[in-house]
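One structure is given below, represented as structure tokens, and several questions about it will come after.
For this depiction, one protein chain was excluded, whereas all remaining protein chains were kept in their positions.
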Amino acid sequence: MSPVNLSTQLAGITLRNPILTCSGTYGFGEEYVAYCPLEALGGITLKGITPLPRLGNPVPRLAETPAGLLNAVGLENPGLEEFLKSYLPKVRKLPTAAIANISGFSLEDYVLLARALQKDSGLAALEVNISCPNVKHGGMHFGTDPQSAQEVIAAVKAETDLPVIAKLSPNVTDIVGMAHAVQLGGADALSLINTLLGMHIDINHQRPVLANTFGGLSGPAIRPVAVRMVWQVFQAVDLPIIGMGGITTWQDAVEFMLAGATAVSIGTGNFVNPLAPLEILQGIQDYCEKRGLASVHDLVGLAHRA
Amino acid sequence: MSPVNLSTQLAGITLRNPILTCSGTYGFGEEYVAYCPLEALGGITLKGITPLPRLGNPVPRLAETPAGLLNAVGLENPGLEEFLKSYLPKVRKLPTAAIANISGFSLEDYVLLARALQKDSGLAALEVNISCPNVKHGGMHFGTDPQSAQEVIAAVKAETDLPVIAKLSPNVTDIVGMAHAVQLGGADALSLINTLLGMHIDINHQRPVLANTFGGLSGPAIRPVAVRMVWQVFQAVDLPIIGMGGITTWQDAVEFMLAGATAVSIGTGNFVNPLAPLEILQGIQDYCEKRGLASVHDLVGLAHRA
Amino acid sequence: MLTEGQVVVHESLGDEEQRLRRLVLKGPIARTAHAGQFVAIQVQDSSIASFDPLLRRPISIAGISSERDEITLLYRIQGRGTEILARAKCGERLSVMGPLGKGFSLPEKGELWLVAGGIGIFPLYPLAQSALAQGLTVRLFWGGENKSFLESAGLSSWKDLGIPLQLSTLDGSLGQTGLVTEQAQELLEKSTASGGQIRAAACGPKKMMQAVTELFKNYKVSVEVSLEERMGCAVGACLGCVCTLIDEAGVLIHRKVCQDGPVFRGEEVVWDESC
Partner (left out) sequence: MLTEGQVVVHESLGDEEQRLRRLVLKGPIARTAHAGQFVAIQVQDSSIASFDPLLRRPISIAGISSERDEITLLYRIQGRGTEILARAKCGERLSVMGPLGKGFSLPEKGELWLVAGGIGIFPLYPLAQSALAQGLTVRLFWGGENKSFLESAGLSSWKDLGIPLQLSTLDGSLGQTGLVTEQAQELLEKSTASGGQIRAAACGPKKMMQAVTELFKNYKVSVEVSLEERMGCAVGACLGCVCTLIDEAGVLIHRKVCQDGPVFRGEEVVWDESC
């Protein structure tokens, strides 16, 4: 059997393979070095950054739910300046593509971040998080209103020469409308999905478990919702999709690709099994081989055939 | 210890206790008779009915997902006439309160159903399903647009002397806005939540598992989303809430009540354990006793205290 | 009935590569069960509740001993649920709902032809026992993958019944090569005279149930088929498991496999997948 071509084109960049890791679950790339060979990955997405440093929310920030994880980190990050100074030099040395993830509380925030991050930074792309549900009076707005989403993406696009990936929130009535909006804004690709807004109450203390009350739900529990959104958007919008939400096995990853994802991203799954990205890559490869597919890209959207 | 008062006031009716079963998961009340003593329940919600009979979607209609269940029954039901003739007489004899659940594809559908179901039918209340995600060109619209939701509820309210419970879809950007809208429409209570729209793909056949492609996600997986919505609506809207979505244990039920639910409803949990409603009732009772609460109603919204 | 069945036997059935298991449960279900009915069994560690998987699994009742209050379940390890079920140890108690659904009916007299595909054989054994007890003439047509499968899935018990067995395997390693319907057809050709005296009962893959129904229809033999569908509640409450029938007036109707079936008259089943 000839080897399967794993190389993946996305938003004008070429990834070694379609396996990425999700923003916020993989730090700035160094944390998992001892657990997973980064050079085997298609790329990693860095923790979301904002213009100014943020301490984020108080603890507890995490709560387990059935097949899911609630998090309310609240976008803790070192801020742009510190990122450029202390983190970017290390990121550049990582043996795989690095995608920055940016968040903001105003259009200006996004503009500022986009301006600072160009091709010469060594980054592969910019993922624009317009969907973080944890920050009050912020991100949520851009992520749920098509008009604002379009504006943010257009503004970012105007400022950077990096490919722009719009990361959408699932907490909307009409995901296709949001995807259309960011396409109009000029997005080169889409990331689907961010976390679902949820909460958990400790019945002994009769209080929310998370200090922030609400958190973002990730993990296998949300996979059916994520696959559905990838499917809907694939049908309606002509942009490559990075599929994520509850991927822990290669079967999950194949499911996303069949639904229409060009690449897949592993988040919470890393916590369960740090070798998940590697095992998933192997599984996808074997799956393609068994079915005689020359390229992993042949999987994309295959389940849409009548 | 004096016994806990379980009696529950909701939308002007008095239920024996706050434990209900969910529409679509408990047939027309007879199916579980051999498995759970109905007289122990606060009430049951009947399968959704439409003006005309419906065969619903082709099979497969069910798919399991991590801690969840996807269903695409597609509102199969005998239609209003047959319901009145063959089912209602039996429903009237059930040893517990019965809530009818109505669905429609137009305002007229809802009006027609509401007109036919009055207090003298022996029903305790009408639950208006404006949220079934399975039917193409239909329910979804009322369930995601506040204006239409308000109109439907107002129309139903104008036609029936039964208390009206509005059942909301979680597939919306702003659940509080929807709750406000149906309150303006005159709803006496709210049911939160219906299923999340999801899908699952069979990677062997490379096709969606459900014949209908999409289905509604229920079960423990969605509980964090459901509890969050109950919490948000409780804070913003002054209507009693029936909480549902992934309740399988008494701890889950208490969680919903602490979040603000006046009553709770068990759906998918019945499939796992047909005695769940009974065990949940007992658990809530013990919980109240241990904490010296005189009435189960004292639990409602308790987790909102600062 | 919701009961806790106590595991009294749980063992591999035949060749391990067939992944078949025999599970005997003690409990009151045996008292009212009959052939063709099934149970919905909770496939989780008995003492630590888990949502993984969430739902019970439907398994046919493959043996009924009302004297000993025991039912036998025979199953193939197919996925996560049955894999977890396979870990249940003797003495453990498993939550079982049953007996569920409506089983096969027996003619008063005459011949009963049984037709099985693969593990569809399991519910037919107690049916053969009842039929023989009632003095009917019974014969079996059974098709499977290969010899190892047929032997693992209980061939010797069937031989013990002393009835005519017509076996077929896909690879010809036992019995005839090919489909079970071909064998049945041959015999039907010969027996048409007595067509009115024959009744058939079948269990196996849907495609096969359709072929069996069509075949027997040609010879005016009425056949009962056992259908499978994914189940939610298993008691008729969720409408997850419907099949489409055509009633006397020619109207398409839905029936619930769990409650109205799993056994239906073959002629009334609409085999078109899109209904």
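The first chain written gets the first letter, and so on, giving A, B and C; residue counts start at 1 in each chain.
Heads up, the rule we're going with is that contacts are C-beta pairs under 8 Å (C-beta built on N, C-alpha and C of every residue); 3 or more make two chains touch, one makes a residue touch a chain.
What you are looking at is a predicted structure, and each value in this text was computed from that prediction instead of being measured.
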| item | value |
| --- | --- |
| Candidates A:8, A:131 or A:270 - the one touching the absent chain | A:270 |
| Among A:26, A:105 or A:231, the residue in touch with the chain that has been omitted | A:26 |
| Residue in contact with the excluded chain [from B:43, B:66, B:170 or B:243] | B:66 |
| Positions on chain A where the hidden chain makes contact | 24-27, 31-32, 34-35, 47, 55-56, 58-64, 66-69, 71, 73, 76, 211, 219-221, 248-249, 268, 270-275 |
| Absent-chain interface as seen on chain B, which is shown | 66-67 |
| Positions on chain C contacted by the hidden chain, ascending | 45, 48, 50-52, 80, 83-84 |
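Just so it is clear, only the chains that are shown with their structure count from here on.
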| item | value |
| --- | --- |
| Interchain centroid distance [CA atoms averaged], chain A/chain B, Å | 34 |
| Chain A and chain C: spacing of chain centres that average the CA atoms, whole Å | 47 |
| Residue list for chain A, restricted to those that touch at least two other chains | 66-67 |
| Chain C residues counted as touching two or more neighbouring chains | 51-52 |
